[in-house]
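Note sheet for the following structure.
One protein chain omitted, others in place.
Naming follows writing order (A and B), and every chain is counted from residue 1.
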Amino acid sequence: MISFKQVSYTYPFQEHPVLRNINFELNKGEAILITGPSGCGKSTLLRILNGLIPNHFKGELQGAVQLDGLNLPVPLDEVSQRVGVVLQNPDEQFMATCVADEVALALEWQQIPAEEIRRRVDEALAALKIESIAEQSVFTLSQGEKQKTVLAALLACKPSVVVMDEPTANLSPEATEELREICLMLKKQGITLVIVDHRLYWLRGVLDRMLVLQDGAPVFQSDAGAGDPLDQLAAHPELKAWGLRDVHVERPELKSNTEAEDFLIDVDRISFRYPRTKKQIYSNWSMQLPSGAVTAVVGGNGAGKTTLARLLTGLNKPQSGTLLFDGKPLKPRTIRARTAFVMQQMEIQLYMRTVKDELLFSDPKKRVGNARSETAEKWIRVFGLTGLEARHPQSLSGGERQRLVIACALMKEPDLLILDEPTSGLDGLNMQIIADQISAFTRQGGTVLLITHDLELLQKTAAYKLTIGD
Amino acid sequence: MPGLFANFEAAPVQDGLDIRTRIFISFVCSCVAVYLDEVGPIVALGVASLVYVLPTQRIRLLLIVYLLVALMTVLSLGTVWLFFGSVEWALLKAGSDSAAMAGMFKTQILASCHIPFLRLIPSLNVLLALSFSFHVQTFVNAMKMLHLPRIIFLPLMVFCRFVPEFILNVRQLREAVLLRGFSISFGSIFIHPVQTLRLTLVPLVIRTLRMADNLAVAAEMKRVGYVKRPTVVTPLKFGKADWMVMAVAVLLGIGLVAWQVLIQEPPTMRGSA
Partner (left out) sequence: MRNKFYWNTESLIVVGLFTALNKVVSLLIALIGGGMNPVTMMLKNGVATALLIVMVSRVRKFGVLALYTLIAQVVSFLIAGGGLITLLPAFLLAGLISDSIIHWCGGYRKLSAVVFGVAMYDLLGRVISLSWSFLTVRENEGMFIFGAVVVGLGYLGCLLIGIPCGIKFTKELRHAGIIREL
């Protein structure tokens, strides 16, 4: 079905190849995981598979790639007839405004008759069990539902290969489990899967092959017939050096927030609903946030995890009840001066022309002269951004950008740090740097409220859990 | 504009007239409104358009919009009056002969402001009728049915999909900036104009360009835009009511134009009195 023989690729105007000596073969209905630290060449490999290389990106492709009987390179539309691609952020793939229309979109542009489109859309929606949201607007979907919509749109086109780029980056553990079931279902239908992901644990029992890349070259390749590729990887002596995520991940057992002794924030019988949607999020709800530790917020979709962060930073005001910061009620402005909130959307939190300027801009003007610059340099060093000081923040890679945004938040020297999915889409190395800095911050007395689906980050940092909803 | 996208979360329900009929009526109405300049026909057009918008049963919203328009009218008239008032005053001080002309403009504004604003009412009514029944998805479908070429259809589809997205982004951006200790407000435009522009536009433009790249890849993979026109899965129904309403609109338009021509018989120079 897919075969790579001695494949190397060099981007235009680059001296060194980003991919070297890639060899693997995959049969119909099999699944392969391609993983490795950021910048290892995974994305480039995907671009070969979806035909963007060499159709969109020129450069030099060597070796032989065979895809469903085609000898690449072939025109893009011949590739896209066979390969369906799930890109990293489902939001950025939707062109239609409702689920059923998004699923039908590609078929419509292939000028398939309306009857046939309707039948195929129904089939695809049923296969992913999302018939109930067929008429829903894409703006109101959860991340898991968005992912399923993208998959349904692919299935409707009847691809023979499905390629997924970081499919679990934004998914909750429950949605990740559902995705695992979907992968098994696709394999059963004879669809070949190519998965690129940093998270490994969820793929147990799904994979037939595995390829770990580092600096564009394979450092590990699983043997067929030697057990689950994940177990083979776990047994490899050099595993630690590759900067991967853990092979085994369990949901950590955390103490309840009520078991702590010191509290920074006291929420007393608040009620809140958004004025627009009128949905009641909290009614007469009380909680205390442990001080000097990481508290993880636990709760399902729409339980009000992000809303809590918004109330704590004064972005929204509760309709009733009080919120005490250090035992005192504070004005939203004062609260915001003492908290830092790292939101999910990274692009809208970077404004300046260079990395260093970005950090200097985050300084609340408490320091003067050299001290300011030195603090900025300290954070640059601590977050492993050395050498990137003069780069444009928006030209950084995903992991570097996420580190920079958190460094900016810490530059503010807040009492409370709120993090909303700080490690989505990051490799083990980047996640470890962020986890270490979160721990260092709490050791110096800082309080952290952590909203995340990342079980590994929870394991490494969280001390308490705060349950919202049921 | 908020009205147009207020109901993007609702399920697509097509009630009453076809969206194309409503677009057609808007077109006829604004053409006729621009032509008319006698009070009688314009008022008649206003009444007719009111009859057309009332069945949408959004009376409260309608009243709010009217109130807003009235407020804006008074405000802008005031501004214009002040503008010419101060020009007149300045010219008088300078002893210029043109002062009288500015004064004339000043009085004329208040004397003949009613026609342009009466003209606004019918257009407003038909626009509201259009936006009350507007749903992004039916609208996209209507575009396909209109057999618009892909160079219009595709950008419009993207437009409809991303206006709500951008509104959301702007809101998130405002909050992100607020959390950094800056606010984007009326005051900040004056105090830190460069910084305000930087904080708002840089992230938005970059996000837009990134989205364009990703969306383009996703679209190419789906072969969107590779043929002249896509299949229409759920064709809109163009019923008897649509033809009738359209015919009534055209007849009414012709009637009103004829009425005005009759009033102005024998033909005289139209224009400022």
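Assume a contact is a pair of C-beta atoms (placed from the backbone, for glycine too) under 8 Å apart; a residue touches a chain by one contact, two chains touch by 3 or more.
All of these numbers come straight from a predicted model, not from anything done at the bench.
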Note = In the whole complex, of B:A48, B:I206, B:V233 or B:M246, the residue touching the missing chain would be B:I206
Note = Among the options B:L199, B:V224 or B:M246, the absent chain makes contact with B:V224
Task = Kindly state which of the options B:Y66, B:F105, B:F182 or B:F238 is in contact with the chain not pictured.
result = B:F105
Ask   = Which one, B:V47, B:L75, B:A241 or B:A258, makes contact with the chain that was left out?
value = B:L75
Touch criterion as defined above, residue of B:Q57, B:S185 or B:Q264 at the omitted chain = B:S185
Ask   = In the complete assembly, which of A:L76, A:V163, A:I195 or A:M431 touches the absent chain?
value = A:L76
Message = By the contact criterion defined above, which parts of chain A meet the unshown chain? Give residue numbers in ascending order.
response = 55-56, 75-77, 353, 392, 394-395
Request  = Over the whole complex, note the residues of chain B touching the chain we left out.
outcome  = 1, 4, 23, 26-27, 29-31, 34, 37, 72, 75-76, 79-80, 83-84, 104-106, 108-109, 112-113, 115-116, 119, 123, 126-127, 130, 139, 150-152, 154-159, 162-163, 165-167, 170, 184-186, 189-190, 193, 197, 200-202, 204-206, 208-212, 215-216, 219-220, 224-226, 270-273
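The working rule: only the chains that are shown with their structure count from here on.
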Task = Could you give the separation in Å between the centres of chain A and chain B, each centre being the mean of its C-alpha atoms?
result = 40
Ask   = Which of the residues in chain A end up touching chain B in this complex?
value = 50, 52, 56, 76-77, 80, 83-85, 87, 89, 91-98, 101, 104-114, 117-118, 121, 135-137, 139-140, 153, 157, 313, 315, 336-337, 339-341, 343, 345, 347-352, 361-362, 364, 394
Ask   = What residues on chain B touch chain A, complex-wise?
value = 8-12, 136-137, 140, 157-158, 160-161, 164-165, 168-169, 172-173, 175-181, 198-199, 202-204, 206-207, 210-211, 214-215, 217-227, 229-235
